[in-house]
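Just one protein chain is left out here, and the rest sit where they should.
Take a look at subunit A:
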């Protein structure tokens, strides 16, 4: 397929004059960018979490401890590579590779910026390795394949904790990718495309996180679940499963899982920026200072700033929240996130239909929308609260405080009888 037909299929970036060499150079640059970003991300996370906990964090190797992650990587490289005897050897070795390979793929379709001109030449090329009409579907596919690394790694280790971690990971991805996919659907609806460059260029006037705020919130929550980060790090939950799926991995194999986890953080951050936060667009109204801010190399800076802002949010969440209990986590995914995401897609579809297909006048539409909102909220105001109050005012059951001959605490709904000492004056106490 050549560039002309791609453009017709709704891809904004122009890849018609792309020589093979340019693609190779871009691919290498992306891998280098990801690997160095991971080193920086580990340092960044440790520093920020440390600051939130009133301690200095890594500060020994290199200026401000910047080389700490490099030292850690070297340590992992030189460690003994242990292979578990009971492991299914081929799958056991393959799993970390699947994780890393899948995580490296996503950035291929992420636009770092608009078309850029290589200095001292007149060669112009999009700051993006490639793009196609279903680029975001490709991203979701890569994320799903990456989970195979976790699942197979946990299964092939021949050990209990990794298996539990893998099972959790499977359940987690199924539940949270549904919500994530549904939240992305509303972006597709608004942008009219699944191509990343087209989605960025559709955010010229307003970034999608404002009109699609509910979808944005769902995406942000599910992206944390997708990357196994706190408070959703159940597949590796140290307190429960040692390290979950990577318990039996050591040395470089462990480092690969670790690498994949951090690349995945960068991936979902970049997707969040591209789909909801305007991609590489400058955080000022369009046309401010002319075209200067949104052309050439400068947009790459905006993109990176936004990605690291999302990364900061990841770390902030980690520093603030505790890990969820597993059943609460599942309840939250299935009973809250998915219905909300689904409902939002239906609402958005209705709005789009009313405005674009039925072509209702704006004023009529807003009156209708207001009426619907009132109709939905009205029963809610009377419903659950009143019923619970009535239940609660029922007489508390009498409690047998010495059931079976031992003192027992009251069950919910029961009330302890007043203490025999209640109301007595305490000897020697004036009041």
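Criterion: a contact is a pair of C-beta atoms (placed from the backbone, for glycine too) under 8 Å apart; a residue touches a chain by one contact, two chains touch by 3 or more; residues count from 1.
By definition in this document, contacts and distances are computed from a predicted model.
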Listed names "ATP-binding cassette domain-containing protein", "NADH-quinone oxidoreductase subunit I", "MoxR family ATPase" or "Nickel import system permease protein NikB", with the criterion being the UniProt name of the chain not displayed: "NADH-quinone oxidoreductase subunit I"
Options A:133, A:211, A:319 or A:350, residue touching the unrepresented chain: A:319
Listed residues A:283, A:371 or A:413, member touching the removed chain: A:413
Touch residues of subunit A, complete complex, unshown partner: 48, 50-56, 59-60, 316, 319-321, 385, 388-389, 392, 396, 410, 412-413, 415-416
